[in-house]
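Heads up, one of the protein chains got dropped from this complex, but the rest are sitting where they should.
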Amino acid sequence: MKDWIDLLYIMDFVSIGILLTAISINSLGRIESWIKAYMINSWLLSLLIFFVAVKNPEHHLYLASTLTFASKGILLPFFLKSIVSQMKKTHVVETYLSTSLSLIISGIIIAIVYVSLGKGIFVTGFSSFVLKISVAVILIGLFIMITRKSAMTQILGLLFMENGVFLAGFSLTFGMPTIVELGVVFDLLMIVIIMGVFMIQIKQKFSSEAADIDQLTNLKG
Amino acid sequence: MIGLLIFIPLITAALCYLVKNRRGIEYINLFGAAALAIAAIFPITASHSETIYFFREMFFMDAFSSYFMMVLVFIAFVAAMYSIDYMGHEFKEGVIGISELRQYYAFLHLFIFSMVFATVSNNIAFFWMAIESTTLVTSLLVGFYRSKESVEAAWKYIILCTVSITFGLLGVFLIYYASTSVYEDTYQVSRLGIIGTLKWTELREIAHEMNPETLKLAFIFILVGYGAKAGLAPIHNWLPDAHSQAPTPISALLSGVLIKCAFLGIVRIVILGNMSLDTSYYNHLLLIFGLVSMGIASAFILTQNNFKRLLAYSSIEHIGIMAIGIGIGSFWGIYGALLHLLNHAIVKTLLFLSTGRVRLKYNTTMIDKVRGSIVVLPVSGTVMLLGVLAIAGCPPFNVFLSEFTILKAAIDKGNWVTFALFILFATVVFGGIFYHFGNMAFGKPGTDIEKGEKKKEYKMSLMAIIVLAVLMLVLGLYIPGFLDGMLNSSVKIITGN
Amino acid sequence: MEYLQFVIIIIFSPLVQGIIKKLKANCQGRVGASILQPYYDLIKLFKKEMAFSRVTSWIFRVTPFIVFISTIVAAMMIPVITTKSSFGLMGDVIALIYILALGRFFLALAALDAGTAFGGEGSSREMIVSILVEPMIMLCIFTVAITAGSTNIAMIAEPQNFIFSPSHVLALLAFLIAIIADTGRVPVDNPDTHLELTMIHEGMILEYSGRYLALIEWSHYIKQMILFTLFIDMFVPLGIAHDTGTTGLIISSGVYSLKLLFLVGFMAVVESTRAKVRIFQIPTILGGSFVLAVLSLLTLIMVGK
Partner (left out) sequence: MISFFYLGIILFLAGAIASLIFNQRAKGFAYILTSIGAIFLAIFGVLLLSSPPVNILSISITPILEFVFRGDTISGFFILVISVITFSVSIYSVGYTKGMANKGVLGFLFSIFIVSMYAVVLSGNVITFLISWETMSIVSYFLVVFDTQEKSARAGFIYALMTHVGMAFIIALFLILYKYTGHMDFAGIKAAAGNLPDAVKTMIFIFAIIGFGTKAGIVPLHTWLPEAHPAAPSNISSLMSGVMIKVGIYGILRIIVDILGVGPEWWGTVIIIIGAVTSVLGILYATVERDIKRLLAYCSVENIGIILLGIGASMILASNGLYKLSAIAMTAGLYHTLNHAVYKGLLFLSTGSLVHATHTKNLEEMGGLIKLMPYTAFFFLIGSVSICALPFFNGFVSEWLTYQSLLSNFQDVSATAKVAAPLGAAALAFSGALAVACFVKAFGIPFLGLPRSHHATDAKESPPSMITGMGILALLCLVLGIFPGHTIKLFSPAVSSLTGIEYMLPSGKGIIHISKTAVDLSPLAILVAMIAIFVAVVVLIRIVGGKSRVTHGDSWDCGMTSLTPRMQYTATAYTNPFRRIFEKIYFPIRSVNSVYILKPLILKSVSYTNEITPTFDKYLYKPITDFIHSIAGKVKMLQSGSIHLYLGYILITLLLLLLFWF
């Protein structure tokens, strides 16, 4: 029953979908839609893991996929939504670059990744393809962190990077030892929570509703 | 034995959080740190000859990590000792309440715990987690004062470190993948399909069979990932902010141990690299990062107006020096780098602690607001000046010794560019750091500051400072046999023969 | 016998001064005092009582002796009529210059001792002149010394042949100017005035009187004659005796006095045809001759003997 997966290149489609959702961020204007995009991204990720699990039967991969779905697909988005809903004022993402320009740049980044990782013939077939995608997703996540102003977008960018890393992990090696996965996910949750705490503090101290972090320039030199 | 090391800080942290009165917390803190230091002695001595394991090889200690452990527990103890006076002062001033005090000590020991965990964890993924958790804990400590600046610093710290460390995780995955490919070749296929390993000791065994290309890619990600944490320029930017905002003992720990802890992660991958085909690749990268760090740091030191930030930049410079030492790759280069790790830990801690006394006295961290500290604080001021001389690499202090060793190694390799740039940057740094601290030490103190240090109140911190000062001088003129032995065996581990 | 040739200088130096004064007077169409006048002055001064300023210290008192003695020791070092003299072992021409400098040093100090403005002015100006003149003299000496391969004056004067290389001509000119400046003569200094704007040497010794003044004046005469003799030994040693044979000595003393007279005449002419220059024009004059001296040295090195 595995072969239909390879037949229909489903996994490729899924991973491309992940990349596309990541890229789509560049053109989205409202934080809610960002969170949606992230949710979809996470669902696709868990789906991919699920297929990997189907393809070569490792039970802990099912676990991993459900775990991913639960944490990244459900828990985090709702947590973020709750934080966002506390922001009374605008939910528009303020950016330094225009949509088109940021799209172009992310395209360039993807190109660079494909070129540079194309050199080594060390990762083969499907894995190499997904590796490139995941590195691309990570860099795009970083890129949107760079270009967006509010703290929330930074958290989201970080989460996209994490997704990219997970993608790489599962595509390359059919998963880590379970404890590692658990640990990483736990770390992720902790990060997000602590960041939420600091975000609230930023909002208080800098008295900016959207927690714009381009005000955080007292420390320089 | 290793188990003790892991659990003592945890327990201490828990107790510190539970106990309610100030004295109690302080004693627990002190005893916890002391216990950790004492408990560390046995595994260190044991692991000197052969690697020791704990809990299904999940944790291990070889000569290298025991050497690092020694530095860690020592600095941790000194910092804990110093915290009593520092935080006590803040407490008396009413800057913080009892609950903050409890949090502080709890986080302090959690911080120590995570570093110990990182040091002894055999699994590179656990190592990654430990480093990540240090970020989490310390970010809370950096934001401890809840002022505008400290929140900002904490935010930058957590964002930058987390982002970069994400790449580190990718690197870890890549290494894991490389190891699976090895097992693929050797047909070790289990029921669950292909399995790799994350155990560093095993990885070291099979490193020579790994695919060098994969390792290279992994190394790039690891270098960026842990490099940011270690404060290698140009991805060092969190460091000055966090150091300048954290409470002084924490700054000391950050600068003295944490950044080196991240550096440890890089070195471990370099070891794998040394096992595989070409070492020059790794060495060049390290050399470049090291020199860039030195250069950038020297520039910032020259034009600095806040002494805690200045010390932070000097840490960047010295991480750069260690990177250069490792990057030179010869025996003496690595020897020097490791010796420098210890020396820098001692001297930088000393500087943070003594300037901490200055900060409490003048309560500012601005250089041009501090004058005549050597008159106001005879002991701390003098020691501070000596420490500055030491950090700037003057004999007869210890830092000179390691820097000289590294320079000699560079010459042995015929690496003239490194040699020349090293000397140039070191001289510039001397000028900058010495100018600023000279201004702080001499001149006329403001009239509102009362002279003299009340010995009985600050005996703890003074003791800590003096101990460090003595070490600084002694290690400049003499290297004890056991230290030399540890260094030698650690270098052997790194060079892989 | 040959040990006493320095006595010649000591005895005849006032005479030389007298002759110069006389010649100057004649050049200026005056009769002038007798050529023995300096002797009369000295004896008179020796007999007069001294007036000391209360401000002065022991420096003021020892200076005349140090100046006089050092000048005489300098006189002992140079061959006057014969080059055969064991006083050469005391030192060479460089030592001689430094011994003269010793006297100058103390004279300048004594000038400051009385605490008057004149003293300071005189001593300061004296120093200015000396820092320009001394190196000049040294350079001329180097020229002849390198030629002779020694700084021993006897060795310099030994070769009778009257060397006339370009370098020597230059050195000779420079040395003449140096002598003029160092003996405090017009155009550098005016020995006959006490006008505070012009005087250098006189300013320094303003506070002195009686026998101390006599000592200083006398040593001034001696120094002047030493410089003349040095000039003769260095540039026109022709005719100087090498041993203590009577005939040789007689001849050489005759020759010596002739050369001396020529120099004296030259000085007189220069003094009566030139005018005293401003203090800050002195450097330009001396600087010019300094360049001459340097050139002489360079030409010697480049062109050779």
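Labels A, B and C are assigned to the chains in the order they are written; within every chain, residues are numbered from 1.
Note that a residue touches a chain if its C-beta (ideal position, glycine included) is under 8 Å from a C-beta of that chain, and two chains touch if they have at least 3 such contacts.
Just so it is clear, the model here is predicted, and its values are computed rather than measured.
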#### Entry: Where the missing chain makes contact, among the chains that are shown
A, B, C
### Summary
Across C:Ile8, C:Ile35 or C:Ile279, the one contacting the chain not displayed is C:Ile279
### Message
Just to verify: which one of B:Ala14, B:Leu302 or B:Met463 makes contact with the chain not shown?
### Response
B:Leu302
### Query
Hey, which of A:Leu48, A:Leu76, A:Ile109 or A:Ile155 is the one touching the hidden chain?
A:Ile109
### Message
To test your reading of the contact rule: which positions on chain B touch the chain that is missing from view?
### Response
155-156, 159-160, 163-164, 167, 216-217, 220-221, 223-224, 228, 234-235, 237-238, 240, 281, 285, 295-296, 298-300, 302-303, 332, 372, 374-375, 389, 392, 394-396, 400-401, 404-405, 407-408, 411-412, 414, 419, 423-424, 426-428, 430-431, 434-435, 438-439, 441-444, 476-479, 484
### Touching residues (missing chain, whole complex) on chain C
43, 46-47, 49-59, 65, 68-70, 72-73, 76, 88-92, 94-95, 98-99, 101-102, 104-105, 108-109, 112-121, 123-125, 127-128, 130-132, 134-135, 138-139, 142, 145-146, 149-152, 155, 206-207, 210-211, 214-215, 279-280, 283, 294, 297-298, 301-302
#### Entry: On chain A, residues whose C-beta touches the chain left out of the figure
96, 109, 112-113, 115-117, 119-120, 139, 142-143, 145-147, 149, 154, 213-214, 216-221
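Keep this in mind: only the chains that are shown with their structure count from here on.
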### Message
What's the farthest chain from chain C if centres are computed as the mean of the Cα atoms?
### Response
A
### Message
Can you work out the whole-Å distance between the CA centroids of chain B and chain C?
### Response
78
### Message
On a C-alpha centroid basis, what's the spacing between chain A and chain C, in Å?
### Response
100
### Query
Where in chain A do residues touch two or more other chains at once?
none
### Message
Multi-chain contacts only, two chains or more: what residues does chain B have there?
### Response
none
### Summary
Seen from chain B, its contact residues with chain A in the complex are 123, 125-126, 129, 132-133, 136, 139-140, 143, 146-149, 151-156, 158-159, 162-163, 166-167, 169-170, 173-174, 176-177, 180-181, 192-194, 196, 198, 211, 213-214, 216-217, 240-241, 244-245, 300, 303-306, 309
### Query
Across the complex, what residues on chain A touch chain B?
56, 58, 117, 120-123, 127, 134-135, 138, 142, 145, 151, 154, 158, 161-162, 164-165, 168-169, 172-174, 176-177, 180, 183-184, 187, 190-191, 194-195, 198, 201-202, 205-206, 213, 216, 218-219, 221
